[in-house]
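Here's a structure for you.
What you see is the complex with one protein chain gone and the rest in place.
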Amino acid sequence: MTNEIVYDATVGRPLLDDAKMSMRGVNVFYADKQAIHSVDLDIGKNQVIALIGPSGCGKSTFLRSLNRMNDTIDICRVEGHLMLEGQDIYDPKLDVVPLRARVGMVFQKPNPFPKSIYDNVAYGPRIHGLASRRIDLDEIVESSLQKAGLWNEVKDRLHAPGTGLSGGQQQRLCIARTIAVSPEVILMDEPCSALDPIATAKVEELIAELSQNITIAIVTHSMQQAARVSERTAYFHMGHLVEVNDTEKVFTNPEHPLTEAYITGRFG
Amino acid sequence: MTNEIVYDATVGRPLLDDAKMSMRGVNVFYADKQAIHSVDLDIGKNQVIALIGPSGCGKSTFLRSLNRMNDTIDICRVEGHLMLEGQDIYDPKLDVVPLRARVGMVFQKPNPFPKSIYDNVAYGPRIHGLASRRIDLDEIVESSLQKAGLWNEVKDRLHAPGTGLSGGQQQRLCIARTIAVSPEVILMDEPCSALDPIATAKVEELIAELSQNITIAIVTHSMQQAARVSERTAYFHMGHLVEVNDTEKVFTNPEHPLTEAYITGRFG
Amino acid sequence: MKTIDLVNKNLAKRYRKEKLFRAYGLASIGFGLLCLVLLFSDIIGKGYKAFVQTNIQIEVNFDAGYLGITDTTNTEQMFAANFEGLVKKSLREMFLIKKRSDKRLAYSLVSTDSGYQLHDLLVANPAWLGTTKKVWLLADDDLDTYYKSVDNLNGAFTGRMQEQQLVWIKNLLDNDALQLQFNMNFFNLGDSTEPELAGIRAALMGSLFTLMVTMVLSFPVGVAAAIYLEEYAPRNRFTDIIEVNINNLAAVPSIIFGLLGAAIFLGFFGMHRSLPLVGGLVLTLMTLPTIIITSRAAIKAVPPSIREAAMSIGASKMQVVLHHVLPLAMPGMLTGAIIGLAQALGETAPLLLIGMVAFIVDIPSGVTDPATALPVQIYLWSDRPERSFAELTSAAIMVLLGVLIVMNALAVLLRKKLERRW
Amino acid sequence: MDKLHLDQHISKQFNADLEELKTQMLEMGGVVEQQIIDAVKAIETADGALADKVLRVENDVDNREMKLDEHCTLILARRQPAASDLRMVLAVAKTNRDLERMGDEAHKIAKMAIALNEQGGAPGGYTELRHIGSGVQKMVNMALDAFARYDVEAALQVVQEDKNIDREYESAMREMMTYMMEDPRSIKRVMNVIWALRSLERIGDHARNVAEHIIYLVKGLDVRHVSVSEVEKQLNGS
Amino acid sequence: MDKLHLDQHISKQFNADLEELKTQMLEMGGVVEQQIIDAVKAIETADGALADKVLRVENDVDNREMKLDEHCTLILARRQPAASDLRMVLAVAKTNRDLERMGDEAHKIAKMAIALNEQGGAPGGYTELRHIGSGVQKMVNMALDAFARYDVEAALQVVQEDKNIDREYESAMREMMTYMMEDPRSIKRVMNVIWALRSLERIGDHARNVAEHIIYLVKGLDVRHVSVSEVEKQLNGS
Partner (left out) sequence: MSIPTLLALLVAAIAMAFVAGRNRSQAVSSATGRGQRGLNSLPFYYGMLTALWCGTPALLLLLGWLVFDDTVVRLIIIDGFPEAQRQLPEETINLLMSTVENIASGSYPDGQQEAYLQHAAEQLQALRNISRQLLALVLFCTTMIGTTIGWMKISPQYRARVKVETAFKWVLMACSMIAILTTVGIILSVIFESIHFFKQIPITEFLFGTHWSPQVAIREDQVGSSGAFGAVPLFVGTLLISFIAMSVAIPVGLMSAIYLSEYAGPTFRTWVKPALEILAGIPTVVYGFFAVVTVAPFIKDSFAPMLGLDASSESALAAGLVMGVMIIPFVSSLSDDVINAVPQSLRDGSLGLGATRSETIKLVVFPAALPGIVGGVLLAVSRAIGETMIVVMAAGLSANLTINPMESVTTVTVQIVTLLVGDQEFDSAKTLSAFALGLMLFIVTLALNFYALYVVRKYSEQYE
């Protein structure tokens, strides 16, 4: 069934009017191997978009090209136009450091620095020189932790090590750390796959709240999670973006047979 | 809400008439810390029982005490009566080697030996001296791989390394390896948590088939998985067995409020 | 037959094999430990006596006239005075010697250094001039050897003592004029052909300077190289070569580095032989791979997730390295460095080839003074025929091992202290 | 165990979703209830305008039904509810359909009111209409109230009430027959009253259905096609 | 894209579950269809025994409804279906209720048949009964068939057919009125025919509902409360 189907055009509604990030004709290669094939996609401002698809379909690769984390992989090459509010992020003249401050990232495994909770959150503001006085820094730390819904749990032990928190708390700490530099976009690569269901629920909750003024792109292996947290869902298949639609649509009545097959567990 | 609720007695139907394994008053300690509190539970013959519960509630600990894999942890101590077909498996006179041949185990991360596929499956029969002639061994290997639904995928490369298979195939290989010594019970500790959805579906499929003549106890973090694969579900909470019931009942109308809270994602 | 019956049938045989296998393992460890104990007890047994020395008590008349000294503060007079003659005279008087042949025997009971000892005593006690004092003088090594073994051997052992000397010694013993005293010379002096005057100070200082050079050069360079290779270098043919190269260098026999030093530093650059500087350079080249490798391992042990975390909030490469990687890897790097240096400290072969195997009496005072090193000193002494030198060698080994143990303990402590497992 | 904690999920979004679902349903229930009241009143008072209003509301109810159904589907697709949450969604979905049917029947009653208005009233049956109408309306109100409070007792009462309504319907029906036989010219008009009565009876049935859904929701018991006494036994047993 | 591949899940168990669900539903459909045929035949031929048979089957249908509903709930709880699977389960759950209602109406028809048998037949209306009866029966058959084959075209036909049935029902109803007015003594018996007709009309409605569920299942479109032409437009549009 899968074989006869063409997927070189994306069905659904990949393009938007109020896009925060716009990708056009994105190809990503690992050495000679093409991992992403001409993807066109807009990410709406202050929306949550979920990227789903079978293992190895290129979700992470695509996500990581959005803040040039792919730069760290020597053999990785990105083609096409990737724009953040109209600015090409692969412009050779562009400095990745401020880009990454604007487009933050949260990873699969919680990765707090082996420092105190305070220093974890304060790190970003420090390196970017966002707070000149200690009191400003304190404020940034507090508000970031507040936004990450962690303040009440940690306010009495800001100087305890961040690695001493539970997995779910660590992940929220990582989110707080990312928020601290006031990013406009946050990329999340399977942020809950190392967490138990309860911690997962809390992080999902957080995502919903953050999306009020941050654009979020989340890669997830759990279709249910995509269904729960996102407003739009993009389905990738072997490096192709097969379908993008409102999440409701994708989970009740997807347009593309491949999406349907994936959503309903019909691959083999 | 959680605090007021007592859970020192198990609601539901922990005991059965046709039990393969019967546990009575099981306590497990790690040094001074009690990880399992007086659990009474029967595991029905050729049934799939799922053990669910929040992280750290003692699922793995309980499971591993069923074939004395806990013996490998020095500080671990098991109390109570654990019977396999009426025989106390913690009887000091009992030998763990044949016990483990009868009660096999499959682990979270697929762990094929770095040998050929054939040797992986033949390992158990060889150490136990189950096949005197090569041809018998071949037969055991083939039938085990058949039962694990892997034969068609690997029959042309039986002498390729087992580690070269995909994650899902590796896990099925591990299951085949376990089946090869004709165990009566198989314990599975989150067997799919390292697999992608498709591989997971295949392993679940396999579990359903095996349960026709093998008793299976499976620990899982995914309530959905428990719902899909098991006939009975046991819910653990902080080392206590809170509820055991038919899976249908647990997932549509659990008796204990804690079970309900866990199933519906209401912990916090 | 049911599976389980088959299993039970073979069980006894399997358990027998299990026991046997375990016994092999235990025996191996036993053997290793036995060797260790043997080695240590052997060295200590041989060497502990070197820390004391036999002294002889002699009655000396500091006759101002004989010595020609009027003012003990006058260095020229003191220098010119014949203290050696005084020692001999005192010996003759003490043993009431007439025969010429006996004189030589008597003289050889005390160290050749005795004249200087008297000189120093007089400098320290000017009031002694003109008086007769009983003073303790260093015994000769032959007497030393004899005296140290006299208890054990009940007189059967004579060493290189002559009949006549044995009589005198008996006499001395009766007068309590023989005594063991702490061997200061061993720690204060440089090499000497006379065992009782040989010390490890020069070698120790030589080792210290060599090690300093090694440390100053190898640690920063090694860490920098490790950072480059782990964090910056692109994965290509060239860095692969560097990597393979370093791993190979770490396993290249140390003597090859000696050859390198001999050919390049001595032959090509024309540096002087026997310098701690050259030794340090050679040992640097030798330890560098080790330090790079341990540093790389320490860097590798920093989880990549930390780097990603820092990078994803906009830390630059250098910030990632300096703020995160380096602090986390530092304990490992330091431990690696100390262990590398400990290795360098025990190294002998390359130093032989660059001439740090000289006979050094003077204590070196800098990296450009000719020097030897402690292990080389051990090697040199182990070749000397005198029995006392065997003792000294063992003692030097004890010192060397002591230093090494301290260094390794330091490494362990450091790791424990710095390694904050958050 | 009797309490449902539908507002205690870790996911506030889920809480909100479920809350919203219930509110939507109760709102729709309110609209339908009003429809029923209006329709009965219209037929009693021969108020054509009121009947017209009932007709007009019909569309709104249909839309609400479709929206609520979609919402249920979405929750099923997005949240994969289990246990009480699942029962909640299913109960709402089923109640939804019952409410819509009630609306339909109210619509029919209103139509009959208009017809009666035009034809000039029936010889009788208004008392019965009023009586059964108020009974049914009470049932509907009680059922919705029970749903709002997850009140199994109240739901049981609704179930019992339905039996009374059925009895009264039977006797009213006999009465109507008599009217028709007595005065064949009134057949057409009496038929309208009959249809209205019939609709009221159906509304009562649907209210009973809603009550059954509540019991399912709260207790997890399926009490359809089960006699009232049997239901009570089951409830006490559980 | 038009095909549903409900038998292509990786999980064979899931395939089997869905297949079983469908089979159960179609079986129940078959039972109900037979009920309808029998009931209509019983009323036509005044066959009391046949009517009795229909009454007896009622219990079976109720049980089937409850079991099918439970099965749907279980699939929702155990499998968390999405997309077409979810639509399938929901469509089955809804169709289930429609089928049960059809069974109820058949039951009612059978009761009327018994009453008519006892009272000695109505003055007329049998032609209409037969006619509408066969039409409705055809609709039900077609709807079930369409479900079995996921055939949207056929479902659309069912929807259209319902309009015809409604028209015929109206005219039959008028005819019945005439009969009653002509011969008031026959009122009781004609009323029985009327109730039977009315039931048939409801069965037709339910068949239409089933057809709508099929369209929802296959196309993901909710076409309830939408006119036939509108439905066709939507289908072609999608």
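Order of writing sets the labels: A, B, C, D and E. Residues in every chain begin at 1.
The rule is short, and it goes like this: a contact is a pair of C-beta atoms (placed from the backbone, for glycine too) under 8 Å apart; a residue touches a chain by one contact, two chains touch by 3 or more.
Note that the structure is predicted; figures quoted are calculated from it, not measured.
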| item | value |
| --- | --- |
| Hidden partner chain, touching residue among A:130, A:160 or A:198 | A:130 |
| Per the touch definition above, residue among C:166, C:180 or C:349 touching the missing chain | C:349 |
| Where the missing chain touches chain A, by residue | 95, 97, 127, 129-130, 132 |
| Residues from chain B at the interface with the omitted partner, ascending | 67, 69, 72, 74, 96-101, 104-107, 109, 111-115, 123-124, 126-128, 163, 174, 177-178, 181 |
| Residues from chain C at the interface with the omitted partner, ascending | 7, 14-15, 17-18, 21-22, 24-29, 31-33, 35-36, 38-39, 42-43, 46, 220-222, 224-225, 227-229, 232-233, 241-242, 244-249, 251-260, 262-264, 267-268, 285, 288-289, 292, 316-318, 342, 345-349, 352-353, 357, 375-376, 378-379, 382, 390, 393-394, 397, 400-401, 404, 408 |
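Please note the rule applied: only the chains that are shown with their structure count from here on.
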| item | value |
| --- | --- |
| Third chains touching both chain E and chain D | A, B |
| Steps needed, at minimum, to go from chain C to chain E via contacts | 2 |
| Chain pair, A-E or A-D, that carries the greater number of C-beta contacts | A-E |
| Chain centre separation in whole Å, for chain E relative to chain B (CA means) | 47 |
| Intercentroid distance (Cα basis), chain C paired with chain B, Å | 60 |
| Sequence positions of chain C contacting 2 or more other chains | none |
| Per-residue overlap in chain B, given as positions that touch at least 2 other chains | 198, 201-202, 223-224, 227, 251-252, 265, 267-268 |
| Residues on chain A engaged by chain C in the complex (per definition of touch) | 67, 69, 72, 74-75, 97-101, 104-107, 109, 111-115, 123-124, 127-128, 161-164, 174, 177-178, 180-181 |
| Touching residues (chain side chain A, partner chain B) in the complex | 54-55, 196-198, 201-202, 221, 223-224, 265, 267-268 |
| Complex interface listing, chain E residues touching chain B | 9-14, 73-74, 77-80 |
